[in-house]
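Have a look at the structure below before the remarks.
A single protein chain has been removed from this complex, and every other one stays in its place.
Order of writing sets the chain letters: A and B. Residues in each chain are counted from 1.
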Amino acid sequence: MNGVRLYLRYAGVSIRSQLQYRASLIMQSVGVFLVTGVEVLAVWALFSRFGQVRGWTLPETALFYGMISIAWALTDALGRGLEVFGAMVKDGELDRLLLRPRGTVLQLLGHELTIRRVGRLAQGCLVLAYALSSPTIAWSAPKVLLVPVAIAGAICTFLGLLVLQATSAFWTTEALEVWNAFTYGGITMGQYPLPIYRSWFRGLFLYVIPLGGVIYLPGVAILGRPDPLGTPALVQWLAPLAGPAFLALSLVAWRVGLRHYRSTGS
Amino acid sequence: MPQIVVEDLVKAYRIAERQPGLWGALRGLARRRHRTVRALDGVSFSIEAGELVGYIGPNGAGKSTTVKTLAGIIVPDGGRCEVRGRVPWKQRLAHVAELGVVFGQRTQLWWDLPVIESFELLRDIYRVPEARYAAARDELIEALELGALLDVPVRQLSLGQRMRCDLAAALLHAPPILFLDEPTIGLDAVSKLAVRDFVRRLCRERGVTVLLTTHDMDDIEALCTRVMVIGAGKILSDGPLAELRARVTRERWLTVDLDDGVGWIDEPEAPVIRRDGNRVCLAFDPQRLPPAELIRRVTSRHAIRDLFVENPPIELIIARLYAAQAQRASGTDADTTAGADGGEDAERASGAGSTGEPGAPP
Partner (left out) sequence: MGPYLAIVSARFRMLLQYRAAALAGLWTQVFFGFVLIMVYEAFYRSTDAAPPLPFPQLASYVWLGQALLATLPWNADPEIRAMVRSGAVAYELCRPIDLYALWYARALAWRTAPTLLRALPMTFFSMLVLPWLGLPEWRLAPPTALAGLGFAVTLAAALALSCAITTLIHITLMWTVSGEGIVMLLTALVSLSSGLLIPLPLFPRAVYELLTWLPLAGVADLPYRVYSGGVPPGEIGLVLARQLGWTLALVALGRWLIGRGIRRLVVQGG
C-alpha cells in the first residue's frame, strides 16, 4: 500500500477514534469557533474605529485574513503528529516509528487528523466568503483558481514550519516554543496586508519564511489593486510556489535531524 | 551462518549533569557539565536462526542500547553488526520489515481502536498480502485465544489481554526475528504461563529467533537455554544457564525445617545463611561436602520435619556476577567463584531474597 493510500487509512482511523467522544468533540469545535470568532470581532472593532489601515479596507484585509485562517486551520488539523513529536522523542514513541518499514514523516502526519480544528476552518471560510463577495473584485477563471492555490502554498509553508519545529526536537525537547513565534506570529502577521509592516519584518516573511509572500502577493493579484511593494504580476501569480520549496528544504533538515538522533542515541 | 552477528560494538553517550538546589539551578543557566557513559564497550556475540536467547543485565548496563542497535534505530560508534546479511541501520526499511518487537511496558496498538482494526492497520503498514495476513491472523488468534477480544478497544483490555494482542500484532507480518522486552511485566500468573508457552512453541515449531530482554528470572529459567549477561557495557557471560551458575558459584543450599525447638544447626562446613523460625538454610560446597553426607549429618543430630536442596536463586548469581565485575573494574582482585563465606557479603549487599535474619552465631 503506497504512501497516499496509507495516509487515507490513517485519517479514517483517526476520525473514527475522535467520533467516539462525540459530545466532547462538538463542544470543542464550537469552542474553537468562538475563540477564533472573537478574534474577528477584535479586527472588526479596529476597522470600525480607524476606518482603514494604510489605505487597505476591511473587505480587502478580509481576503488575507480568510485565506491564512483556512490555511492554518487545515495545517493544524494535519500537523498534530508533528506538534507532539517532542513528547514522542521523550517517551520513546519515536523508536516505535523507526521500527516500522515506513517513512517517519508519513507516520507522523498519520498520527492524527484533528477534527475540532474545523471550528477555525468555519471561521476562515466565513471571513473569506465575506471578502470574495466584495463587488470590487473582477473575477476571471485563473483568479478563481488562484485562491485555493494560494491557500495550498500557505499550507505548505506552515507544514514546513511544523517540520522544522519537530526537527529541532532531535536536539532539544524544551525549546520547541521558538517556532511558535513564526507559526502563530506568522498567522497574525498574515492576517493584515504585508505593506503595513516595517521593511525588515516584511523581508523575513517574504524571503526567509515565505508566509507573507504566499498569501499577500496572490491576494493582491486577486484584488486587482496596485501593489505598494511594486511586485511584477508574474511574481504575484507564481508566489505560492515558494510554499512547496520551503517545505522541501525543511524536509532536508528533518533528515539531518533524524540522522543525528540515530547517531547520538537517546 | 549465524542470523545475527555482533562484533566489538561500541557506543558512548554524553549526558548533561543537573546541579542540585536553587543556586545550582541558576548556575545551570550559564553552563552545563557533561559526562560520558559507555553504554556498549566492545560487545560481541552471534545468534543462530531459531535460538531463544535471554539477555539480562542491570538497568543502564547496555541492554536497550544493544537491542536498539540490532533493530537499526541507533547507529553505533564502532564495531560490526549484521542481521540476516544486512546492516540494520543502513537498510532500516528492509530490515525492520522482517523484525517483530514487543515492548512489555507500552503497546504498539492504537488506544481507541478495536484490536482487529489495529491488526488491519499494521497489515497495511507492513504491506502484507491479504492472503498471508489472513492466515497469520487466524493462526495467532487461535494460538493466543484472542477471539473474544477482537472487537474490544485496546484501552479496555486487561494487561494480560493486551500483551497477548501485542504479541500477535508483532507477528502478523511473519518476521523471522522477534525481540521481546519485558513481555511478562505486571502480568498475572496465568497470563505469564500463556505468554511463555506461546513463545516457546513459536521458537520450537516456527523456528523464529527470539531475543528476550527481561528482569524476570522465572522467564529466563522457563524459556532460555542460552543466557547472555551484560554489565557496564561488556558481556559478562554467554552460554547455557547451568554454565552461568557454575561460573559464579558451586554453592548449593540445604533448607531444613527443624522439629526440635532449638532452631539452630551448627555444621562447620555448612554455615547458616538464613534463619526464619524453625526453618534454617545452610550453604555448602558440594564438591567439598557431598549433599548426601551433609544430610546424613544434619538428620543424625536433629529432628527434622522437612528438607530440600536447591540452587541459589538466579538473582543472587547475577548479583555476584555484577559485584565481581565491579570489583574487577575498580582494580581489586576478586575471587569470582565465591565459596560459602563470600556468599554472605554479596547477599547482604544485594539484599537478594532474604526473608529472615541473616545467619549469626549464637
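Everything that follows uses one rule, which is that a contact is a pair of C-beta atoms (placed from the backbone, for glycine too) under 8 Å apart; a residue touches a chain by one contact, two chains touch by 3 or more.
Bear in mind that the values here come from a model prediction, so they are computed numbers and not experimental data.
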*Which of these touches the unseen chain: A:20, A:133, A:180 or A:263?*
A:180
_I'm checking contacts with the chain that's been left out. Which of A:45, A:87, A:238 or A:256 qualifies?_
A:45
*Kindly note down the residues of chain A that lie in touch with the hidden chain.*
23-24, 27-28, 30-32, 34-35, 37-39, 41-42, 45-46, 48-55, 172, 174-178, 180-182, 184-185, 188-189, 192, 196-198, 201
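In the analysis below, only the chains that are shown with their structure count from here on.
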*Can you check the complex and tell me which residues of chain B touch chain A?*
11, 13-14, 39, 65, 68, 71-75, 89, 92-94, 96-97, 99, 101, 103, 106, 108, 110-113, 117, 121, 124-127
*Residues of chain A defined as touching chain B within the complex*: 1, 5-6, 9-10, 13, 16-17, 20, 92, 95-96, 98-102, 262-266
